[in-house]
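Below are the structure tokens for one structure; questions will follow.
Removed: one protein chain of the complex. Kept in place: all other protein chains.
Per-chain numbering from 1; labels A and B assigned in written order.
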Amino acid sequence: MTTTPIKFYQVGSFAVGNRLLSEEDRSIQSDPNRTNALTSGHRACQGCGEALGARYALDAAMRACNDQVIAVNATGCLEVFSTPYPESSWRIPWLHSLFGNAPAVATGVAAAMKAKGRTDVRVVGQGGDGATVDIGFGALSGMFERNDDVLYICYDNEAYMNTGVQRSGATPPAARTATTQAVGSAPGNVFGQGKNLPRIAMAHEIPYVATASVADLRDLEAKVTKAMSFRGARYIHVLVPCPLGWGSASCDTIKIARLATQSGLFPVFEAESGEVTSSTPIRKKVDVEEYLKLQLRYAHLFSPTRNDAVINHLQEMADKNIRRYNLLNQSSES
Amino acid sequence: MEKPFAITLSVESSLANHTGSWRVEKPEYVHRMPPCNNACPAGENIQNWLYIAEDGSYENAWHALIQENPFPAIMGRVCYHPCQDVCNRSFLDEAVGINSVERFLGDHAIEKGWKIPAPDVESGFKVLIIGAGPAGLSAAYHLRRLGHDVTVRDATHAPGGMMRYGIPKYRLPREILDAEINRIKEMGIRFEMNTRVDDVHVAMDEGFDAVFLAIGAQLSKRAYIPASEAARIMDAIKVLHDVEEGNQPLLGRKVVVYGGGNTAMDVARTAKRLGAEEAVIVYRRTRDKAPANDLEITEALEEGILVKWLSTVNHVGQHELRIEKMELDEKGFPQPTGEFETLEADSLILALGQEVDFSLLGNSADLDVVDGTMTVDATMMTSHPGIFAGGDMVPADRTVTTGVGHGKKAARNIDAWLRKSTYENTKNTDLVTYEQLNSWYYTDAPHVVRERLEASRRAKDFSEVVKGLDESNALYEARRCMSCGNCFECDNCFGVCPDNAIIKLGPGKGFEINLDYCKGCGICVSECPSSSIVMVADK
Partner (left out) sequence: MLKQIEGSKAIADTVAACRPEVICAYPISPQTHIVEGLSAIVKAGKLAKCEFINVESEFAAMSVAIGASAAGARAYTATASQGLLYMVEAVYNAAGLGLPIVMTVANRAIGGPINIWNDHSDSMSQRDSGWIQMYAETNQEAADLHVQAFAIAERLSLPIMVCMDGFILTHAYEQIDVPEQELVDKYLPTFNPRQILDPADPVSIGAMVGPEAFTEVKYMSHMKNLQALTVIPEESEKFAQVFNRDSGGLVRPYKMQEARNVVIALGSVLGTIKDVVDEMIHDGYSIGVLGLTTFRPFPFEAVREALTAAHNVFIVEKAFQLGVGGIVTENVRSSLRGTATHDQTLIAGLGGRPITKQSLRTYFEAAIDGRVEELTFLDLDKDLAERELLKEKVGL
């Protein structure tokens, strides 16, 4: 999706704010009085993409509905680092029940609100990729299928990070995790189908599905805002690099997310009622290698010897996304 | 609400957890040296005035600009903008049109009649400036702003030096020149025109506390060229001077100009405007070796000026002259080939460079002249205490902007010298490279091309060739600045901190790191477009 193009500005629509923009053209995060749904003092690792993504998304959700948001969180890093007794980093009503039931719990909250006639209060369910594509998959699908009035946000860091970086259904091929070690004849994760949850969500024909990343705040905010304009089940899949699990420098979190989108490995698009309605064109195309190189989980692709076969395979995946979502050569930014 | 123990927590109670203790490095906001500022011979703080102009605060931007250089409208026309050559934006798309924005601000200031602020206090010191060229005028201006009593003496009848008597008006309209000089005059500077100084020491004895010498390089270099008696050979400086004074020089139908510098281009273009059917430049080397600014060569060629590259004038007759073809040796020096060609020519104008006329020094042995230029130290002072010098007469690039820079530098040092202190230039030297920027955040925005007068119309009169930008273009151009090394309040750092550890202080006030929560991840540093934050060791 493209945000409103803002002409004549050196930083156009990519930076967080810019004093030259009118207030309404600035991102929500640029507001010194932003709500900080997730505030300081949380225990996420240095440079945690999930902490960033969660604040981005929930602040946007709050803005969209006059702060009337209740969040339901699955077990995982986000839950653990935000609410270890005796301190909580949340500034919104927030509920954690279990690892695999966040979508259903969110449905329950939404049902309660509906029963009480408080339809002004909106419910956001959220969890990591494990909670979403694996253990909570059934509950999520049920929530989708019933079209419950819940916005579910998956913070995808491509593994079970909270338990120490084990493979999930969203772990990409070749990536090293604690349960897909870089040993043997096919080191790292298998080349399988993976679980492409955005597409699975689309198959439910729910009103709104989108992907986003922490590298494009404007896009993320616009999508959350748009999602909040619908009633019914909505799904946003946000790529959130994890320095710990990916073996990347803490300062590179956003950069890596950007390379994921600019290589085509992580396509950014949105869909309504099962149909892709737009995709965010790649601005500065890079080879997947640029992305892989910065992460130790792919180190085995480069040393001791370079594994061209696997790198090419990953490049093919990226190229396929580029074709499928038409990520290049769109008549852009018009 | 009654909260069950432990399983239910109060919101934002984590603020009690100071995660800043995890940190080993911390981010720090800095001001670094943008390449443009670094390259500006006048030492302008370009990034800063562009930043101010970006939100439409033109008057403030102009005031910031004239802190360093009183001539934005002139600069915007004649400066060769070395700043743009090094602009980091050129790695992204094209350099920022700094010069055109500068011109816009200068013209805007003239239009609005903005004034230079009066000095806060009068110092009581008297300074004499010899030469009203850019170096002298700049020194006068800066000295006056510092509260000194300034007298400018010049041999010509109107101030400006080569800006008036060299640079033709199609490049620098005189109303612009006059407007910017008048503004300086209005500061209360005494101008004594038509006053040639014949002896600098005599002048000193008049009671001045310091002198700034800026007499430029007025003497045309000569070369020995065999010529018949009827041959018309003139020098370029004199031609241009005469044109300025309204004395039409007799050039004839066909004019040959000898030389490859800006003066050669200007005089050839002037010849065309004066009615010459043909103007041919003869230069002994190639175009890329020519000292003239490439844009000036282009403009000359557009106007139909012909150029004989790799040629020397061998003999001059009354209506023709002979040139010899040259070729470059391995070292790039032109060597004669023995091949000749004859050109029709009613006159030959020599534009072979200028020399300094040191006659006003008299026989003072304490002023050190080496290789035709005057030696000055780092404070621009000559070997004679209290006599400073700058501009074309000292060893440096001979440009208006360099002269302005010398004038400023000399003024600040004269001020310090008068007050018996030393002037410290506190400029940051930490130069920002393109690689240090996060270019992702700069949207593609190509440079606005300045409109130029159609070539066919140009050669007919002395109207200004290059047009200025209108306000929206100037604003657009200003906003193309990437603000290298200096925060421009894009809010990125504030937005991207996963720990919400950056405090936004409000417009113009910048940001502050909340060290209670900063874990030192460095994302703010990575995502700062302008490289205005650095990580430094902590604890």
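Note that a contact is a pair of C-beta atoms (placed from the backbone, for glycine too) under 8 Å apart; a residue touches a chain by one contact, two chains touch by 3 or more.
Computed from a predicted structure; not experimentally measured.
Across A:A112, A:A178, A:A203 or A:L296, the single residue that touches the chain missing here is A:A112. Only one residue in the set A:H96, A:R176 or A:H204 touches the chain that does not appear here, and it is A:H96.
Annotation: of B:M1, B:A16 or B:A537, B:M1 touches the absent chain (contact as defined above). Of A:P32, A:G138 or A:G164, it is A:G138 that touches the chain left out of the display. Take subunit A: the residues that touch the chain left off the picture are 67-70, 72-73, 79-80, 82-86, 88, 90-98, 100-101, 104-117, 121, 138-139, 141-142, 145-146, 148.
Residues of subunit B in touch with the missing chain: 1-11.
Just so it is clear, only the chains that are shown with their structure count from here on.
Subunit A and subunit B have CA centres that are 50 Å apart.
By the touch rule above, subunit A contacts subunit B in their complex via residues 8-20, 26-27, 29-30, 32, 36, 38-44, 46-49, 51-52, 55, 82-83, 85-92, 217, 243, 249-255, 258, 283-284.
Across the complex, subunit A is touched by residues 6-7, 9-19, 22, 54-55, 440-443, 445, 472, 475-476, 479-483, 488-492, 494-501, 504, 506-507, 514, 516-517, 519-523, 525-527, 529, 535 of subunit B.
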